[in-house]
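Shown here: the complex without one of its protein chains, the others still in place.
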Amino acid sequence: MTTVAVVGGSGYIGGELLRLLLGHPEVELAAVTSTRLAGRRIDTTHPNLRGHTDLKFVEPDALDKYDAVFLAVAHRTAMRMVPGMVARAGCLVDLSADFRLRDSGVYQRYYDTEHEAPQLLDGFTPGWPERYREQLREADRISVPGCTAMAGMLALYPLAAEGLVEPDVTVDARTGSSGSGAAAGNVNLHAERSGAMRVFAPLRHRHEAEIAQATGLRVRMSATGVEAVRGVQVYCRATAKDNADESTVRQAYRRHYGDEPFVRVVAYRSGGYRYPEPKILSGSNYCDVGFAAEPGQVVAIAALDNLVKGGAGNAVQCLNIRRGWPETTGLGFPGLHPV
Amino acid sequence: MTTVAVVGGSGYIGGELLRLLLGHPEVELAAVTSTRLAGRRIDTTHPNLRGHTDLKFVEPDALDKYDAVFLAVAHRTAMRMVPGMVARAGCLVDLSADFRLRDSGVYQRYYDTEHEAPQLLDGFTPGWPERYREQLREADRISVPGCTAMAGMLALYPLAAEGLVEPDVTVDARTGSSGSGAAAGNVNLHAERSGAMRVFAPLRHRHEAEIAQATGLRVRMSATGVEAVRGVQVYCRATAKDNADESTVRQAYRRHYGDEPFVRVVAYRSGGYRYPEPKILSGSNYCDVGFAAEPGQVVAIAALDNLVKGGAGNAVQCLNIRRGWPETTGLGFPGLHPV
Amino acid sequence: MTTVAVVGGSGYIGGELLRLLLGHPEVELAAVTSTRLAGRRIDTTHPNLRGHTDLKFVEPDALDKYDAVFLAVAHRTAMRMVPGMVARAGCLVDLSADFRLRDSGVYQRYYDTEHEAPQLLDGFTPGWPERYREQLREADRISVPGCTAMAGMLALYPLAAEGLVEPDVTVDARTGSSGSGAAAGNVNLHAERSGAMRVFAPLRHRHEAEIAQATGLRVRMSATGVEAVRGVQVYCRATAKDNADESTVRQAYRRHYGDEPFVRVVAYRSGGYRYPEPKILSGSNYCDVGFAAEPGQVVAIAALDNLVKGGAGNAVQCLNIRRGWPETTGLGFPGLHPV
Amino acid sequence: MTTVAVVGGSGYIGGELLRLLLGHPEVELAAVTSTRLAGRRIDTTHPNLRGHTDLKFVEPDALDKYDAVFLAVAHRTAMRMVPGMVARAGCLVDLSADFRLRDSGVYQRYYDTEHEAPQLLDGFTPGWPERYREQLREADRISVPGCTAMAGMLALYPLAAEGLVEPDVTVDARTGSSGSGAAAGNVNLHAERSGAMRVFAPLRHRHEAEIAQATGLRVRMSATGVEAVRGVQVYCRATAKDNADESTVRQAYRRHYGDEPFVRVVAYRSGGYRYPEPKILSGSNYCDVGFAAEPGQVVAIAALDNLVKGGAGNAVQCLNIRRGWPETTGLGFPGLHPV
Amino acid sequence: MAMELCPSCRGQVVVDGSARASEIVECPECGSVLELVSTNPFALALAPDVAEDWGE
Partner (left out) sequence: MAMELCPSCRGQVVVDGSARASEIVECPECGSVLELVSTNPFALALAPDVAEDWGE
């Protein structure tokens, strides 16, 4: 069995990692850390795990060595931890923003923080199976993309790679509340957040840097919180190049995703689910991508569960690749309908 | 104009009082206090009031004298404040629990706190227009019932008063999240509270003491938080006495509420709104009461907006009575459909 | 008293007109029609009106003459009705799409229907108080803009009028379920529509034609249904001209809206409500507009309640202007917080 | 492989059966019927199954013979179908109400319909693993309890069996919208049903007959629709016998459920999930049961996903027992948090 | 205009003077759909019910 530890297990991404790892046939969840809740049972924080584990949180200092370690802590905390963590982890998978951007200058601009371990940036492989599958087979340091970034990357990469669109694109994200984490404050009090359409980033959403890096496009990104707990949807607009139309776009998506276990092309003629819909993906590792076009404009839409394909599920998919297991191991839940 | 001050204006009840008082033709809102936000604009906390006022919060110490003062602070804080407040207020209206229960022993049992001003209890008139209208015309100290208590009192009083039910009754409340106030903590984070059916009080909900006091019945009360921001519904069961049936119950409600401006009897044969539904009451001062019966059992149902007829609206209705204005003044909003 | 009739009173816009007109001090609601429900009480369909009216629906044929008639029927039905209706209405206010577009060719393209009364198009004044106030004072045929169109028009008109943006703009609308009306089918079943992020129009949303006509811009518009019953928010992107920046944009909005009773500029530094938020506008006639800018791009955001400023409220505001009453008459509800 | 057919596969219970059976390692889903959608792909109706199956609906007449057949059709339809179905099914599992009640007179009273196959009633084994495990090992006709009935039965059976409560109990159910099925009408339109607290059965909810039959208690049951798509919670009150208190109740639950794979006792001292919460059970086959007591009164609470442990999941659990497979086969999803 | 009593809940039902036989009237208190079975004198009876099935 592959031994695994989760650092920052009390948060939302941490909890989702625990759910997936406890149900993973090849993995033994050996340790879960929390600074605030050390000594407390995990299922006190994550009630869906009652009956699935008797594990308790431990202090980060109490960590031993493991075949794989997942970091589910906030940015800044991650980069401070990583140098000391690499010795403990056969494979280190970081879910924070700290090792996603190659350029520490861009990181500083978007995160208002100087990078504390820029020398380690090159050592990380993007946790993006659809594009870095080969490299992930041997990667011992993996940096998982942000949730809305992952959706934008999957939606736009084929269009960029095939030269179907001009470089300036816009990405408008719609997101549920769990994307902000469990440590969120007053603005995420239910009475304030419920039923809202809250434009919390009208411009310059941090994930635009990741999408730009991944696709080579010039990305302008916004984000609006809508009523949902899980779920991210990105609506992307691009100027069509040459004769890019729905047919050429569909073919591009087929080529890139036809064999992918976790990306489905969803662009149907009719029905309430004709384009990517996050709610039927809750708990599943799918990213659905769709499109529409009219003369001069291509629209790409993607949806995923921010905690699964936007985070923990994607991380487990990377581990599966690294360890040579079938990529879908432990990630079989298809999503619900109705939901 | 009647000058009015609101103490504890930054909370949910406080905000609702501000909305109603700013729109009240006879009232001049003269001061609003907050300990945390003194000096800040009111509309920073209550964005629906943008364009309606330029008032800022002031320290409680900065209060002068007013024709009426509304206390919208937490229990315990209220009873500490009241002795010093009576001199400043022509009419003092308290929305906390501190002066609702005649018996300070009962108060101690339910609120785990010794009453600090029991000698003042007798001086308060219940803020219950439907039953204390005459007394309210002259009342200078008014204690407004709790939100779920008000619903239960309106549902059960006619049944008790007319001897239609045996003394043991159960009241099961369903409530939205604003009933917990703006200072609520982690459990009311949107990702935790959204879509929940949270039994937060399986027994001994505090408001059962108020309903028992109001009706003379022996009340067992529970409360479950459901997905809503505003709204309370109580589902009450009682054993029918003699031949109490739907017809006798309807007549009892007609007698008690036929002329009431803010209580409607809602028990229809069919339709999605055949029984009291909180969501169409949001923002309105209505309490809708309904019923059903089968041999041996009478069911009474009531719904209201916890911040309006369950609090601030009821308080304003009491002020209207005290000042001799038409009781509906400033309380004309009917509620929305669809909503 | 001004006598008023509502045609198509059983739908959502119809119901909202009834609520506003019943509460309007200058108006006597004389007749309400429904083909399906003639003879039935209005409050059976609109339960929030219980206790406010004993009116019943009547057949459209039973209409007499009235000072004002509001048409709240579907498009196509409206244009068939209008020729016969003009004789019955001192002032005819149509809320359908049929008389919004000057060019019947554009209408045909977007609505897939040949216009049946194109000769009447010129006789309609846009129901857009902020721009057509003077004309509305004398208008006897008024066509009220679509809900998302109104939001887009209010957001973009100042930018277009002041030459702050290039002509190509995109508008991405987020909308609640009531925008689809009461006659919607299976896709709007609660279990399907709840919690969704449904891109129902990835391109070519019908209202783009209205916004283009209103502003002279070239508009590409999409629409996504999110979890809400009422509420529309538009997120608009434009390329900045010259040195348009946040300061010049704010000044433009101030000039256009500083004196408007129902448009507020909402672009604050911080807080959960720093940009336009539909939920606090539910039931109110406000449209809040906001903005953000970075070099080369201007973002404009607007929010409103689709049934109020996006429909019935706007219609009543137009009637107020036509009849020479204070424009805010019957439209005083400010919106709720929390909600 | 065990061949399986699902009759009535286009509905909500049908769709959930398809999800579970497609993911079941021992089962081959051979046929799925629909009268309205014969010839159409299953994933057109159940978008979460895209990529999981290319099956199409077939006419019920087109059915062959199968090791197991699940009936997911409405009541009345089921009892008409069953006589002709028994020859096609090695094991016939009915999810309708038609074969749950032993007494066809009780059936008639609650369902307003004369039973058309009362001679078959005795041949059905209750689809209630926790109590009929031994009989289910050999059962070839299984009748799965109703969703809220299952919750009530699991909550109350131990109390009744151990003589801890008096016979008169009340059960108040709170339910999401999927319990009404996909064929629901106007009252379940999103704009009407969203955010509601709709008492659709103030008394005499049909499932009270099943709970009474299962426990020997005299049950009075109500049901209120709240905002959720999946999820049922029952809040049950009973009069304590002798010295039944929280300790004796907990022990009774331990004895009955300590070894049960799908029933957890959830009654904690504190936290937002201290009592059974449906939302963390969405998609899982758990029923969580909890309790509270005060002198004279015992409260029992249970929660489950109406489509899983309240229907399709329970049906699959019964099939697992019948076929001698581990009872948890294909039912491993634990539920999500946050959700 | 006449004031009649609803046969279901005995609430007051306003019957318009010009109402014709078999016209439908709703009781404002209980919502029962009533039929005017006679006009001289006025008499109301419950109109046949459309069954509502809420689902489970």
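Just so it is clear, A, B, C, D and E label the chains in written order, and each chain counts residues from 1 on its own.
Everything that follows uses one rule, which is that a residue touches a chain if its C-beta (ideal position, glycine included) is under 8 Å from a C-beta of that chain, and two chains touch if they have at least 3 such contacts.
From a predicted model like this one, the values you see are computed outputs, not experimental measurements.
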Worksheet entry | Residue of A:H24, A:R274, A:R322 or A:H337 in touch with the missing chain, whole complex considered | A:R274
Fill in: Residue touching the undisplayed chain, where the options are C:H24, C:R206, C:R230 or C:K309
C:R206
Worksheet entry | Touching the absent chain when the full complex is considered, from C:V7, C:L120, C:C147 or C:I280 | C:C147
Discussion item. From the list D:R41, D:R102, D:R204 or D:R250, pick the residue that touches the absent chain.
Written reply: D:R41
Worksheet item: Hey, which chain A residues sit against the chain that's not shown?
Response: 246-247, 250-251, 254, 265, 267-271, 274
Worksheet entry | Touching residues (missing chain, whole complex) on chain D | 39-41, 43-44, 54
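Everything that follows uses one rule, which is that only the chains that are shown with their structure count from here on.
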Fill in: chain B and chain D, separation of their C-alpha mean positions in angstrom
38
Practice prompt. Two or more other chains in contact with one residue: find those residues in chain E.
Written response: 31
Discussion item. Using the touch definition from the top, which residues of chain A touch two or more other chains?
Written reply: 12, 178, 182, 186, 191-193, 195, 227, 229, 271, 273, 277, 338-339
